[in-house]
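What follows is a single structure, written as structure tokens, with notes after it.
Only one protein chain is missing from this complex, and each of the others stays in its spot.
The block that comes next holds chain A.
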Amino acid sequence: MELTTIWFLLVAVLFTGYFILEGFDFGVGMLLPVLGRDDKERRVMINTIGPVWDGNEVWLITAGGAMFAAFPEWYATLFSGFYLPLLLILLALIARGVAFEYRHKRPEATWKRRWDNAIFVGSLVPAILWGVAFANILRGVPLDAEHEYVGGLLNLLNPYALLGGATTAALFATHGAVFVALKTVGDIRARAAALAVRLGVAAAVLAVAFLSWTLTIRSSTAAVVLAVGAALALLGGLAAATVRREGWAFTGTAAAIGLAVATLFAALFPNVLPSTLDPAGTLTATNAASTPYTLTIMTWVAVFFTPIVLAYQGWTYWVFRKRIGVAHIPQH
């Protein structure tokens, strides 16, 4: 396999991992005002992701770094072209990251409410905008012959991309509800499970619509197979959620998100950012790539370190495998 293909796959894997992992912690944040009826319940929710959210976010930093190292043209065009959405994502990630750490540092109700709002908005905004961004990557954007984005902001807010944003938000919210049901005990667990089913139906409708639309824009056999897989995984997850098999439900929503992201990358390949203007402006895994020397070095680094990272991150989930409930929340 060519090095550029390997790195296309690795970038795809990193974003897939990012959306599966941070997907549920975005979901938990979005559902904070819905499922968390009082301070203790909100703390239960936040503490289900407390030990892991930061590690989940590093998937994004690694994906961004991998994109920069392996496909500098892609990184440069995408990040400068999608300027305002990325700015909003950054501001949201700043607010929610600080909120997790600072929320419990003072006892006042106002203080906590403000940070709760930061967590809610800071989770909702990226959950929508990542969908908008990835839909636009797939759909293609106006790039001139020098690969510069010439579309402006409104170009990014097309109906297909907005559907993409609604889909990721709904999928992450479902994934988050399933995760809360999986990681808690008591009343909140039952409510999260019930909400997961209702959200899941909405997410399934949106996801099927979005993936079908996607396949009309560009497609491949692999993309069709993956899209069908995503739909089936989501339905399976929903069925499991209905009968309160929370582990299977979470496996289902995780697989659905992973397969949906994989669908986008499979449909996109070998392009990485198609141009809707001049075909010469289209960025591909070949013309956006670094030199074979750089890609070779990075491949060795990835081959050596990725299994180590997966091992210790997986172990973290094992360490914090116990469910928590309001009884576990200390006084301060």
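Convention: contacts are C-beta pairs under 8 Å (C-beta built on N, C-alpha and C of every residue); 3 or more make two chains touch, one makes a residue touch a chain; residues count from 1.
Note that contacts and distances are computed from a predicted model.
Q: Choose one: "Protein FixC", "Cytochrome ubiquinol oxidase subunit I", "Sugar ABC transporter substrate-binding protein" or "Autoinducer 2 import system permease protein LsrD". The correct choice is the protein name in UniProt for the chain not shown.
A: "Cytochrome ubiquinol oxidase subunit I"
Q: Check each of A:Val34, A:Val150 or A:Val208 against the chain that is not shown and name the one that touches it.
A: Spelled out, the listed residue whose C-beta touches the missing chain is A:Val150.
Q: So which of A:Phe68, A:Tyr160 or A:Trp248 would be touching the chain we can't see?
A: That would be A:Phe68, which touches the missing chain.
Q: For the chain not shown, which residue from A:Leu3, A:Leu35 or A:Val52 touches it across the whole complex?
A: Answering carefully, the residue with contact to the hidden chain is A:Val52.
Q: Contact with the hidden chain only, please: which chain A residues?
A: Contact residues on chain A toward the absent chain are 43, 46-47, 50-52, 54-55, 57-58, 60-62, 64-73, 75-81, 83-84, 86-87, 90-91, 93-95, 97-98, 100-106, 148-150, 185, 290-291, 293-294, 297-298, 301-302, 305-306, 309, 312-313, 316, 319-320, 322-324, 327-330.
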